[in-house]
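Complex shown without one protein chain; remaining protein chains in place.
Now for chain A:
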Amino acid sequence: MSAIIQVSNLSKQYREVKAVNDISFTVNTGDIYGFLGQNGAGKSTTIRMLLTLIEPTAGTIELFGKNLNSHRKAILRQIGAVIEKPDLYKYLTGYENLSLFAKMSGVAVNEKKLNDQLEQVGLTERAHSKVRTYSQGMKQRLGIAIALIHDPQLIILDEPTNGLDPQGIADIRNLILHLSRHQGKTILVSSHLLHEIELIANRMLIIDKGKKIMEGTVAALVDPARTMVHLEVTNPQQVVTWLQSSKWSANLQEHSNNVILLQMNKPQVPELTADLVNAGANIMALQPQNSLESYFLSLTTENRHVDTFTN
């Protein structure tokens, strides 16, 4: 599979703040690539560098095998993007917005093509209403129509589900899957809603405070061997002391107040529960989580602890 996006040692510094710090990743043809991070992690800055809105301080970006700096126009012609919330010309209609951006994308537009695109995102009935009368979900769908009107190979969606209701989120998710499966598009989608990424992406990157934490397949990240157990007890000191001297010591990740975190293979959880009861732990809650969300939170939390100690 060929690489569509190849980012190498990318950094962006604003005075003392390193918004993006030496990130490298690869997006292959046909990927739905999840770009995960909490707010302020550096996702939008990275995406803006991919779209030439921001100039990198260091590093290189290659798209479709070409350097972004030297082939900017040719590369952007093959990209459709929704950057954060889709802000459009509110005093124009949805149809006029779409027509205007289609012309800017360099495609020959006709009424049929525009209407077909609006139909694909379910905006036919409101095509000739001013955008100021649109709901957030409708604006988002129009933004996606604008991103798709020139039939790009690569679609970049920055937080596409922000501000949407559950139905809107589901619609966007289905649209992304449709574009990937039926139209063969490569999609880079950023989000802090990890559950959404888990449902649609095949590969992903997690960043935090501008740094790459990990890159891999979603299947590997939801590996049952990496189940995180959140244990809440009323006698944490006693339980931690027992855990440290027991066979579970290697599984102990961290503890604070009443909460103890252990990482293990999911089938081991019943055995741990029995051992804890026998050891006199007053268990208030025991929750095994192997979702991407749990993994993401554990990674970013770990980083924070490291920072706390090093500071």
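Here is the rule we use: contacts are C-beta pairs under 8 Å (C-beta built on N, C-alpha and C of every residue); 3 or more make two chains touch, one makes a residue touch a chain; residues count from 1.
Please note the rule applied: contacts and distances are computed from a predicted model.
One subunit of the complex is not drawn; among "Heme exporter protein A", "ABC transporter permease", "Pyruvate dehydrogenase E1 component beta subunit" or "Transketolase family protein", its UniProt record names it "ABC transporter permease". For the options A:L36, A:I146, A:L188 or A:I260, the residue in contact with the chain missing from this view is A:I146.
Among A:A58, A:M104 or A:A285, the one in contact with the hidden chain is A:M104.
Touch with the chain that is not drawn comes from one residue among A:K18, A:K66 or A:K85, which is A:K85.
Listed by residue number, the positions of chain A touching the unshown chain are 48, 51-55, 72-74, 76-77, 79, 81, 83-92, 96, 100-101, 103-106, 146.
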